[in-house]
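All protein chains but one are shown in place.
Note that the chains are named A and B in the order they appear, and that numbering of residues resets to 1 at the start of each chain.
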Amino acid sequence: MSLKLKAMTGLKKKLLLPDMSTTTTRNINNEIVEAFHQSKFDVAKEYRNKALAFFEKTGLPAVKQEEYRFTPIAKSLEKNFDWSVIQSKSAIESIEEFLIPNLDANILVFVNGKYSESHSTIISPESEVKIKTLNAAFKTDSEVFAPYFDKILNPESDPFAAMNSALWQDGLLIHVPANTHVSKPIFILHLNDAGNSQVISQTKILGILEKGSQLSVIEKFDSRGTHSVFHNFSEEWIVKEKSHLEYCKVQNDAGKSYQVANTIIHQSDNSLLNTFTLTLNGELVRNNLNIIIDGENCESHFYGLYLLNGNTLGDNHTVVDHKKPNSFSNEMYKGIMDGNSKGVFNGKIFVRPHAQKTNAFQSNRNILVSDSATVNTKPQLEIWADDVKCSHGCTSGQLDEEALFYLRSRGIAEPIAKAMLLYAFASEVLTPIKNETLKSYLDNLIAERLQKNF
Amino acid sequence: MSKGNQVLEEITSKEYEHGWNVNLEADEAPMGLNEGTVRFISAKKGEPEWLLEWRLKAFRLWEKMKEPTWPNVSYPAIDYQNIIYYSAPKKKATLNSLDEVDPELVKTFEKLGISITEQKRLTGVAVDAVIDSVSVATTFKEKLGELGIIFCSFSEAVKEHPELIKKYLGSVVPMNDNYFAALNSAVFSDGSFCYIPKGVRCPMELSTYFRINAANTGQFERTLIVADEGSYVSYLEGCTAPMRDENQLHAAVVELYTMKDAEIKYSTVQNWYPGDKNGKGGIYNFVTKRGLCFGDHSKISWTQVETGSAITWKYPSCVLKGDYSVGEFYSVAVTNNYQQADTGTKMIHIGKNTRSRIVSKGISAGKSQNSYRGQVHVLKRASNARNHSQCDSLLMGDQCGAHTFPYIDVENNSARIEHEATTSKIGEDQIFYCLQRGIDEEAAVALIVNGYAKEVLNQLPMEFAVEAQKLLALTLEGSVG
Partner (left out) sequence: MLTIKNLHAKVGEKAILNGIDLKVNAGEVHAIMGPNGSGKSTLASVLAGREDFEVTNGEVDFLGKNLLELDPEDRAREGIFMAFQYPVEIPGVSTINFMKTALNQIREYRGQQALDAVSFLQLMKEKMKLVEINQSLLSRSLNEGFSGGEKKRNEIFQMAMLEPKLAILDETDSGLDIDALRIVANGVNKLRNKNNATIVVTHYQRLLDYIVPDYVHVLYNGKIVKSGSKELALELEAKGYDWIKKEVAVA
């Protein structure tokens, strides 16, 4: 292997060649492996080596692979990134503009893949929630996370998860003790500044909600600058018995950003989960959201909205895996595609043998606004238990002509009527969000986007 | 629950009705597959040089292809050298009239409930009977001939209508379309050919009955139906096979071609031997069926009732090329014991104002796995495309699985696509309601399942609907979980 790698330094010029097919001499997988060998890691060496071994076996997914059929991410990475340069400096001084106004929350900030203590503010007492960087936690709290780390989110489940497990630079451990309600939400800002040069960020979060605890998390992804950003993000959330997690993700990257986010949430008996994912911007965004319902009487709502324009490719792959009886899941994802954008949705519902009395519902609805926007959707049900109620529905279309006529017949001009209907279509997914400050912030983001563009 | 299982047990232990085999003397190719086999088949059938070349080309492509692994089915590797690719009942070179058909054969079909002697014909149905690999009899030819309708075996069509075969063979399913289509293109032995001339409404149902009889043989038939402008035909296909312990391969190709304003309605009741209740034996049914709506305002409608086969792998599809063309797919797939079915459809919208409709009803019982796999693809220039898909699964018992894999790919913003899928079981309240009205549990299940599948069964021509209902009841009565 090392022999091949030595030849690589001379290959950068070939980057400019139009033909980037796998037969070219450049091998991005080898470059990533080499980047691993060039990096110095303090902690988690065993985990990293194991993950790397797996990554070496599979490499990045080709488009031929079913799970990445519409998302040519390996090509994008090959074309836009130089893996021999990983660290890059940020020029950003104030993070004010990236925050959610008036949100009373703990603020945790990553800049270019590194946790920034100076930008972060923790207001909740340690008795409510323990927040540590992963690098630190590895030295002091290994007994807390060892049972879960790289186990719930198995690096072998996805090549990007494997890459992240091998190469993560920084991360957080968030630990909520039993029977504790964390009164203030945790707001995590992932900021990537490619004003000076390209940025490759690989970060990781492990969150544990012990029995009977409650937490609200808001993650926001922003990027700036004219150079390319690749953010490979992994997170695991363990939601134990009778716990309650509110999870919200906002992807609003203004820069030339490529992002893969692997989020896995593991639920035990009587737990409650609400997730909301909003995707607005970026060159390419791929979300893998996996919910494992490994307990009885769980409730899981996951909502998503992708409002895409320009050349953005927004790809949401979700899995809800019912492993135990008597639980409920409800998924609703909606998309509006404008410009040359491309929406991809794949939603899997698994109901394992013995997971009787499961109720699982899924809906995916899409509207194509422009002539060159596309959508590829694949809802998927796999059921091995008979006493269940499962359904999925998906649609692709335009606005309802009847509704449009009704509005116009009341004197509302066509473009405004359309914007109203689009907004109504989109905002339905905000219903489950309970934090009013967050809700009105998201509501404004959506309204602004739809008024501006339609 | 326990009562339900007991009834299920009883029903599933019912013997496969068509599981006898007949002692017919057969003329067979040597076992295995190589260029020689292809030449042997072609020579046996006295084929012209161009067709031999076509087959050889397909064979060479097949050799380079890999068996698909994406279907949600599993089975031990097939040894393609351990199959007999050609087996024909021995008989005189040509038949002058149906009276000369081997009496054993006539009996065979009578057992199937199909009469190939015209005196005892099924009312209003013309039949082409294919046993093992060869078409043995076609009824009502003359009557159809008066209207200019060609309905004959594939081999005969090669001789009598080479210009039509040359033009349309492989025009809908190219030889390299997939592994099994390539295999079929190399070794297909016979099948049916049908041509409906301009403006003719075929006055009767046309039908092919397929029967695999000989041991160790594969069946590789090909059906080609061409409906010229403004014509209409309804076509039925039925199939059975004897009970054998080993698995047998059936890899057929069906091509439909409709021109402007033409319509083909293609119905299948597939009842190949499914294997025994322990999953031993049964047919591997790997079939490529596709229709091309070539002309504007043309229509192709597939209806299938799939109850047989150990493994089913088939996706009757419509390529909607003509503007305003319509594709339909109605399917009931029932799996029991260890059966595995991966079936569905593709609707490819190319023309403007094209419409498609998919209704799929899956029923799984025993330890079976039943998958719906479908694609609705709206291409860029296909403005105003419409699709509605409904895919329902019914599970009976907690040992089986139901899977839905719909792919929806839309490249045109004027399309309206709706897909719905549900999974359910037969409600206890439904059963109770029936019981309370004096209907026993078996009948209640049959009633409810038939009701569940009604939307599809209603699409079948009369002659088939009754048979299909009986089949459903037979496979599933009492399978309440």
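As a convention for this text, contacts are C-beta pairs under 8 Å (C-beta built on N, C-alpha and C of every residue); 3 or more make two chains touch, one makes a residue touch a chain.
The structure presented is a predicted model; accordingly, all values stated were derived computationally and were not measured.
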*Could you tell me which shown chains are touched by the chain that is not displayed?*
A
*At which residues does chain A meet the chain that is not included here?*
400, 402-403, 405-414, 416-417, 420-421, 423-425, 427-428
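The rule we apply is simple: only the chains that are shown with their structure count from here on.
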*Once you find the CA centre of chain A and the CA centre of chain B, what distance in Å lies between them?*
44
*Which residues of chain B touch chain A in their complex?*
70, 393, 395-425, 481
*What does chain A use to touch chain B in their complex?*
66, 353-354, 356, 366, 368-371, 373-398
